[in-house]
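Apart from one protein chain that is not included, each protein chain of the complex appears where it belongs.
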Amino acid sequence: MSDNSLGRSLLMVSFGESHGEAVGVLIEGIPAGTEIDEKRINEWLARRKPSTSAASTKRKEDDSVEILSGVYRGKATGAPFVAIVRNKGYVDDFYSFAEEGWVRPGHADYPAYIKYKGFNDPRGGGRFSARITVGFVIAGAVAEEILKPLRIEVVGYTKSIGSVECPDLDIESARKRYEFETRCPSTEHDALMQEEILKAKREGDSLGGTIRITTGKLPVGLGQPVFSSLDSELAKAYFSIPAVKGVEIGAGFRASKLRGSQNNDIYVLSNNEITTLTNNAGGILGGMTNGQPLIVTIAFKPVSSIYKPQRTVNVKKMEEGILQLKGMHDACVIPRAVPIAEALTYFVFADMALRGGFINER
Amino acid sequence: MSDNSLGRSLLMVSFGESHGEAVGVLIEGIPAGTEIDEKRINEWLARRKPSTSAASTKRKEDDSVEILSGVYRGKATGAPFVAIVRNKGYVDDFYSFAEEGWVRPGHADYPAYIKYKGFNDPRGGGRFSARITVGFVIAGAVAEEILKPLRIEVVGYTKSIGSVECPDLDIESARKRYEFETRCPSTEHDALMQEEILKAKREGDSLGGTIRITTGKLPVGLGQPVFSSLDSELAKAYFSIPAVKGVEIGAGFRASKLRGSQNNDIYVLSNNEITTLTNNAGGILGGMTNGQPLIVTIAFKPVSSIYKPQRTVNVKKMEEGILQLKGMHDACVIPRAVPIAEALTYFVFADMALRGGFINER
Amino acid sequence: MSDNSLGRSLLMVSFGESHGEAVGVLIEGIPAGTEIDEKRINEWLARRKPSTSAASTKRKEDDSVEILSGVYRGKATGAPFVAIVRNKGYVDDFYSFAEEGWVRPGHADYPAYIKYKGFNDPRGGGRFSARITVGFVIAGAVAEEILKPLRIEVVGYTKSIGSVECPDLDIESARKRYEFETRCPSTEHDALMQEEILKAKREGDSLGGTIRITTGKLPVGLGQPVFSSLDSELAKAYFSIPAVKGVEIGAGFRASKLRGSQNNDIYVLSNNEITTLTNNAGGILGGMTNGQPLIVTIAFKPVSSIYKPQRTVNVKKMEEGILQLKGMHDACVIPRAVPIAEALTYFVFADMALRGGFINER
Partner (left out) sequence: MSDNSLGRSLLMVSFGESHGEAVGVLIEGIPAGTEIDEKRINEWLARRKPSTSAASTKRKEDDSVEILSGVYRGKATGAPFVAIVRNKGYVDDFYSFAEEGWVRPGHADYPAYIKYKGFNDPRGGGRFSARITVGFVIAGAVAEEILKPLRIEVVGYTKSIGSVECPDLDIESARKRYEFETRCPSTEHDALMQEEILKAKREGDSLGGTIRITTGKLPVGLGQPVFSSLDSELAKAYFSIPAVKGVEIGAGFRASKLRGSQNNDIYVLSNNEITTLTNNAGGILGGMTNGQPLIVTIAFKPVSSIYKPQRTVNVKKMEEGILQLKGMHDACVIPRAVPIAEALTYFVFADMALRGGFINER
């Protein structure tokens, strides 16, 4: 719709820069009467905060939502909802290298400088910072509420960090993810992942990983045809999260090596309901839900900000040099990305539910 | 924008059903004066035809474009361009099972039946058939022409079919892809893949595979921020191709296992131009091109239509049964999907070039 | 949404040029199962044909719709609907002056030449011809069908032609409009208007006029807030009809001279239903229907194509000269514009009904 928007019947426009006045989100299409609870939104925001453990950044993001419009007496009015979180607790001084023209490897600095002719806000990555996902999370909290009549629950968890990979979990086993430091709801793998992160951190390095999204059974037919297929919209959303480099639905890349007779999920009747024996499709056929749980895997590259000195170039002076980053950076963002991926999944589902007439309270 | 549209400054709306009157595409935003050559479009269409070899379907798709609007004396007028290809050479009788209520495993039949309350055209999968990609290919041919001033060339090739995988190729080595039956431009792997396909075919089964997209060096800064990042828009486009189950940019899932110090592409100066020592980013940083070649890998599940009998259900009678498909089906669509993936890549690039003001002839 | 589109939940994209291959429309969002009857569409198209009387052009427009997609067994499938009417019965030779660079006063020729750098199709005005309203009428026929569950009926009639003005009529009196040559359902004024047209025609001149749109009582709350107010969307639609120069809702310009105490429509209860004593609002308050009939008046300038010789310039040679038009032109288009204005009204209502959840069959 617009460059910074996601969705159609439920539409969010993301705005804000890392070290600007605020980050936030505008949402259109929330059915009038939907409960909007600031406390619940703040709980969502708390989930994307840096952990208190040694494995995460020390930047304090004590984020608290401020709702500017669209809510009256705790309910959505049907008018556009705008909510912001003020930016604070950062230090501009860490970004003098950016003003000088040094571009960080792995970051958006270089293409952003060219595209915006140097007018983009470079502090903390500006518009390209993961800080903007604050707005995604707010939108997810709202979308979760919109979906309540459809009883849709989305659960994400850390599937891998670096070389540590946890086995597949269903929604019941994964639901406790936020009780685990790494958001990997397996005591064993959570511990291994923490070790892996601390090791990378000690070496001034960083790690990537994967997140798995799953749900319970879903209504059949969510998703619109062709370019608005459920998988298209989900992938578009996930690739908007900084550092995402891959998205798989169901068996994904593994499916490319299977035969049709192995990969096709066979339909059967169970208690007079249609179900499938396997779920290689990850719950999506022809761009629509087929009733089975959604299964998505999202790959994140390792954090680009590392403390190790790196070679790079200065785009203003066109010279090479060595850049050593200061400031506070996560060695691994996977745990913090779990609620972000969940939020976007909720949002896409809510948009599709409204587009498809599954919810009609507008 | 709309459910069936892709792009913004250059926008296509896909329409048509497999066994309806025609499939086609409407495109808005073609700069007035862009050359539109029917012959070139037909050459593009010829690339997605079933091959003449034994490995492919026998359905004759002698597709020839018919332009309905937007062109005058061989040039785009600036008005909406509409082009169709008539559907012919199919047999409706093969789809009586659909009318009866039997749904094919792996296909959209079941969710489509629920979503459209039985009003969707079931013949050949209707709107969910790969036949609709005819319109994508027409759009790609137009987009390629729009991009000429930017000298952007997109080359896709078959990276794997079933268990046969070909090594990474750069654009120079891959350019001859259409001289190979499987669109894998390696004589050795092309032969192995053909074997693999024939084997599956003989067994009434089907295969999936992966396609690699690459380019030469690109202008810096193509791609819009956040939800319209280049990777978001590409992924959205690719997931609109039937059977796609995964998309990776650059190192993709492999990147999730690397350290930051390994994955970051180091900037250097070469002949006073900024370049990188590696290309794990696949040419995209912060959702924008960084000047390096685009690298994308797309995973396709095996063709859902197989000749082996399969268990399934009847959604009208709510009973189980065995379904054996007739008709003409590809045992592997990867070779035919290469021009489709290329076309969508060209289209997304052209849209981004217009959005970002790289081309201004509107 | 896009330059050539109208609507959101129901969306049409207009395409085609006057002397190109075809004119037509693509519609997204038609609820699956909506009856699509070619015969009824052709009846709608017949209403915008030139009349057989002396007062109209002699160009034969024997328009017959050809549906290309989105319909199966007479019902909408839920997929995009595309329909065209082939262009025929015109003579290209009349437009050699355009190729030479002469621009017609009152027409789009000059700005179109500049904007499209000479690549636009100049024959018959190309994209700027009233011929493109064929697509609007097709869309109106479809929208009328979508609105059936809400029992919304739209009736337009010729309110004035030149200096002849007919009194205000309610929907009951106006319904017979198509039995009158001028679409003015008053025997007396119809005769006077015909005279006026013949007089202008004899003098090689042309006439404008006004069209009134009305309805019966409407559901309350149709229309979205602010920029998608019902009046905003209607005005946008009407101003897309060539030659429209003014739009009034209800008392319109007359309201600007009233006092608030005169203009406010007083609410009363009648049979326990809320109604108003007057309808200065024309049925719209705050951009939404208030239950009273819609009242709109649309002003059309006189036809720009006249047979009298006119001074003008040649944009290629940059010189002045005299231009005398040939070909077949209506001396007054008001009668033919009545179904066009009705069609757009139906379309906007149907879009609003879908946006607002009044109809949910998607």
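Miscellaneous remarks
By written order: A, B and C. Residues from 1 in each chain.
The rule is short, and it goes like this: contacts are C-beta pairs under 8 Å (C-beta built on N, C-alpha and C of every residue); 3 or more make two chains touch, one makes a residue touch a chain.
Quick caveat, the model's predicted, so the values are computed rather than measured.
From the set C:Glu144, C:Asp265 or C:Glu342, the residue in touch with the chain omitted from the display is C:Asp265, counting the whole complex.
Of the listed positions C:Ile30, C:Ile67 or C:Ala112, the one in contact with the omitted chain in the full complex is C:Ala112. Seen across the whole complex, the unshown chain contacts chain B at 1, 9, 78-79, 225, 355-357, 360-362.
Hidden from this view is one chain, which touches chain C at 1-6, 8, 14, 103, 105-112, 114-115, 125, 127-128, 132, 160, 162-163, 200, 205-210, 220-221, 223-229, 231-233, 235-240, 242, 244-253, 255-269, 272, 274, 276, 280-282, 285-291, 299-306, 308, 310-313, 315, 318-320, 355-356.
Touching the omitted chain from chain A are residues 1-5, 11, 13-17, 20-24, 26, 28-29, 32-33, 67-72, 75-82, 84, 115-117, 119-121, 126-127.
By definition in this document, only the chains that are shown with their structure count from here on.
At the centre of the protein atoms shown, by the Cα-centroid criterion, sits B.
Chain centres here are Cα means. That of chain A falls 46 Å from that of chain C. The distance from the centre of chain B to the centre of chain C, with each centre set as the mean of the Cα atoms, comes to 39 Å. Separation between the centroids of chain A and chain B, computed from CA atoms only, is 26 Å.
Contacts with at least two other chains are made by residues 78-79 of chain C.
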